[in-house]
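Take a look at the structure set out below.
A single protein chain has been removed from this complex, and every other one stays in its place.
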Amino acid sequence: MKVELFKIPQRSPDDCTGLEQLIQAGAIAPEQIVAILGKTEGNGCVNDFTRGFATQTLKHYLSRWLSADALGNIVFVMSGGTEGVLSPHLNVFTRQPDPPDAVPRLGLVMGTAKTRPFQPHEIGTLTMISVVAEAVAEAIAQSGCPPEHIHFVQIKCPLLTAQQQSGSPVSSYQSMALSRGASALGVAIATGELSLSEIGTVDICKNYHLYSSVASTSSGVELQNCEIFVLGNAPTSTSSLIIGHSVMRHALDVLAVQEAIAQTGQPNPTIINLFAKAEADPSGQILNRRHTMLDDSDISHTRMARAVVGSVLASVVQDPMVYVSGGSEHQGPPGGGPVAAIVQISV
Amino acid sequence: MKVELFKIPQRSPDDCTGLEQLIQAGAIAPEQIVAILGKTEGNGCVNDFTRGFATQTLKHYLSRWLSADALGNIVFVMSGGTEGVLSPHLNVFTRQPDPPDAVPRLGLVMGTAKTRPFQPHEIGTLTMISVVAEAVAEAIAQSGCPPEHIHFVQIKCPLLTAQQQSGSPVSSYQSMALSRGASALGVAIATGELSLSEIGTVDICKNYHLYSSVASTSSGVELQNCEIFVLGNAPTSTSSLIIGHSVMRHALDVLAVQEAIAQTGQPNPTIINLFAKAEADPSGQILNRRHTMLDDSDISHTRMARAVVGSVLASVVQDPMVYVSGGSEHQGPPGGGPVAAIVQISV
Amino acid sequence: MKVELFKIPQRSPDDCTGLEQLIQAGAIAPEQIVAILGKTEGNGCVNDFTRGFATQTLKHYLSRWLSADALGNIVFVMSGGTEGVLSPHLNVFTRQPDPPDAVPRLGLVMGTAKTRPFQPHEIGTLTMISVVAEAVAEAIAQSGCPPEHIHFVQIKCPLLTAQQQSGSPVSSYQSMALSRGASALGVAIATGELSLSEIGTVDICKNYHLYSSVASTSSGVELQNCEIFVLGNAPTSTSSLIIGHSVMRHALDVLAVQEAIAQTGQPNPTIINLFAKAEADPSGQILNRRHTMLDDSDISHTRMARAVVGSVLASVVQDPMVYVSGGSEHQGPPGGGPVAAIVQISV
Partner (left out) sequence: MKVELFKIPQRSPDDCTGLEQLIQAGAIAPEQIVAILGKTEGNGCVNDFTRGFATQTLKHYLSRWLSADALGNIVFVMSGGTEGVLSPHLNVFTRQPDPPDAVPRLGLVMGTAKTRPFQPHEIGTLTMISVVAEAVAEAIAQSGCPPEHIHFVQIKCPLLTAQQQSGSPVSSYQSMALSRGASALGVAIATGELSLSEIGTVDICKNYHLYSSVASTSSGVELQNCEIFVLGNAPTSTSSLIIGHSVMRHALDVLAVQEAIAQTGQPNPTIINLFAKAEADPSGQILNRRHTMLDDSDISHTRMARAVVGSVLASVVQDPMVYVSGGSEHQGPPGGGPVAAIVQISV
């Protein structure tokens, strides 16, 4: 299967004109779309409806060509928050049979999966971890990439609104972290980075030494289940693209960004996009300097963390249209997070 | 002892001109000041430095007349947040010996106290509750008012910054609630509303059916101990003022505001000030209608709760210069809170 | 024509379940819907996409029954911002032929109209005022109510995003005010409150002594033209409802709210909804007390103004599900705004 990626600017959450142009031009065939990963311009927190608005618009638009069943197979992951220089866009992943004359070589492969819907009381639990781990394993198997060669696993997971969590000790905002954290631990199990027996209930969103180096999870009010896609390289690929990744040890880890790009092995690479997770260092310090993100009661620290990591990535590639998602619980080390680069194969 | 209250507008947190005028005019004698309760114009949350700025300014200003020891006896309670129509101001409470010709009658009395500083790990615990209860009992005894006739207990309590709570599961913002909640439960014990044996660790900021009807607690980064004053009526008073109170059952409980005023028994009362606590109803509903304060990730719900209750109180007395403080954990029933009125004795 | 109003709670901007129930129950016939006025839970400012999300969802939902032409005739006005106690909801106005046995009496009538799309440079100009005035006059004529008996004119008008106004001296946020202000002045001309010759370019969003007492205008990124509906009473009505209005002189003007209700002449009225405009008093003072809304750089003053007026209205009727929209330029006097009440006819 040949996987490709198209990065498309959006003027607003309900803007399909860029996608429309590529479809009209024949570059994208609607039935080949397997996943759409978007960066929308809401606050990226509980009451961010730009994610749902974008998803609704895309589904409605694509229903011109696709049946409800076919639409239901596409993984929609909208991540809110384009703070700072981040520029709203869609990443449209397509997959099609290998062209007859294609010569396989090491390159991008992908798989997708969806979990069952979660009950409110399951969010952020060992149950959620297990269910996610199974679905990620399924997506990995579909991709044809060995688990240890997976470079990036993206999950969209649910959260609890005030109404859903009424009476519970968990706030809506906290439920976002728990959902992201449990999903990331599910990835770690599927990739073999951790085993389920190493994780206790008390570790979830507490013991951040347990993490996945390839998980990227975003929570949103617009779904009740988890939607998943995995990316890796395999020698059977006929894609024009290849992926690399690294782990940012802190929000200013420029070297890790450069490593992720270098890992693709392409000289003077043409970068399609970077993908990273961001969080305000929970220690209250970055590089031994105090930061104020966790004590600022006017701006959510996840918003600020996206602004920081977005600026760092954008300054490396001199392109603000990069994908940075906030809240990296169990995704990379505390204060850091995974970063991946998808570039064109030039050699 | 004769207690009086002066409500003084502030143009900024470091504005002493109103106080200066009253001192110059002889209305206030600096050495008679026992407590200053301010409403300052910060965000009322973790990084609100207007409270410390106002306190520093007042202490510096009053040091012209008062020794460090005398200054140390004054209770400074600065509560941040003047959202909506709320207007920044100081409530200066003075106490002086009974004038020789004064005839005692039922009227305002007050007492003050301070606790020892708390360790970070004590914030929001049974230990804090006990220590606060003892200090409140001391202030009540000083006031000469029987515990069951206390109408209002104001406490300023500490919080944890990101640096202080590093490694702890409690965020800075959560520490504000825990500190307020434990302080309020301490009040309930001192007034006899609850007994310590009724309260378990698990109840703190969880079981909101346990509450005081007269506690008003505010947390701030600017102190490590609790500063306390209590207000009640006693037949031995020579004050020109009298206090009444009630409990708002929800944020729109206009009747409770009117009851607090009516309880003072003054026809056509001249109201000096109203004092109330506010919180976004934790059920996510007010009067069976959904509210969005708890899911709004851009504005802290404590800020919105102050705007709401401030508007309600101000609309009743047609004066926006009222005292409303946010976060009413264990202060009145969930979604509601105590309200007190200090009015002039006219009969 | 018989006009009715249904107030329907919304759980989220894309929630149609309440409307669905009324349609399924036969209470609302889709083809009788003439206007939907919603209060959605975004920030009510430039980047509030909840308005567009709600509109898109409603149009998509109603397209089950209505042709594109029929849908195009419905006026959709989504006003963002449910700060404080305000509760998200839809006001669905229906209009149907008079029932054969109906006896006309003084009651609610309505008319609708839409302007042509505006060019970016026309927003907030005399041209916009004229075009709006014509369309409002058309809606009034349609309603069958004399201009001087109109009680409420609702307009949804456009704004300029950063991209549209690039190079212009007007910011996106300012364009919202200019669009609302010019639309309101258009209303004043149509109702005869002002004549076009009284208004100069320099008056727009400057001279607030020029205003309409019945205009309620909201700007949004989701449209380029103005959508309008007008409400009044006429003796030919067969509606079960009647409307009254008054003008709040300031944000705490409880009396005006009571007057609007009393004007309907119904004893113990069952109130369907209140409709009001809100703004932070541009003088920086309310009832001679300083407010801080205009100097708070963390929360838009329009958000706070809605919280205040929403709390005041809700406290009067003890129902937080009222309609309050922010930004009352040329809608009532500075710091105040129109308020209308629609109640059931009981006598």
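Labels A, B and C are assigned to the chains in the order they are written; within every chain, residues are numbered from 1.
Criterion: contacts are C-beta pairs under 8 Å (C-beta built on N, C-alpha and C of every residue); 3 or more make two chains touch, one makes a residue touch a chain.
Worth saying up front: this structure is predicted, and the values here are computed from it rather than measured.
Student: Among C:Glu193, C:Asp296 or C:Glu329, exactly one should touch the missing chain; which is it?
Tutor: Residue touching the chain left out of view: C:Asp296.
Student: Of A:Ile123, A:Ile261 or A:Met304, which one is in contact with the hidden chain?
Tutor: Final answer for the missing-chain contact: A:Met304.
Student: Which one touches the absent chain: A:Leu22, A:Leu66 or A:Val85?
Tutor: A:Val85
Student: Which residue among A:Ser63, A:Gln119 or A:Ser315 touches the omitted chain?
Tutor: With A:Ser63, A:Gln119 or A:Ser315 as choices, the missing chain is touched by A:Ser315.
Student: List the residues of chain B that touch the chain left out of this view.
Tutor: For chain B, the residues touching the absent chain are 11-14, 41-42, 47, 49-50, 52-53, 56-57, 60, 163, 221, 298-299.
Student: Using the document's contact rule, name the residues of chain C that touch the chain not shown here.
Tutor: Residues touching the hidden chain, for chain C, are 43, 45-48, 161-163, 166-167, 169, 171-173, 206, 282-284, 290, 292, 294-298, 300.
Student: By the contact criterion defined above, which parts of chain A meet the unshown chain? Give residue numbers in ascending order.
Tutor: Counting only chain A, the missing chain is touched by 9, 11, 41, 43, 82-88, 251-252, 254, 286-287, 289-293, 295-296, 298-299, 303-304, 307-309, 311-312, 314-315, 318-321.
Just so it is clear, only the chains that are shown with their structure count from here on.
Student: If you average all the Cα positions, which chain's own average lands nearest?
Tutor: Answer by centroid distance: C.
Student: In chain C, which residues are in touch with two or more of the other chains?
Tutor: In chain C, 11, 41, 298-299 touch at least two other chains.
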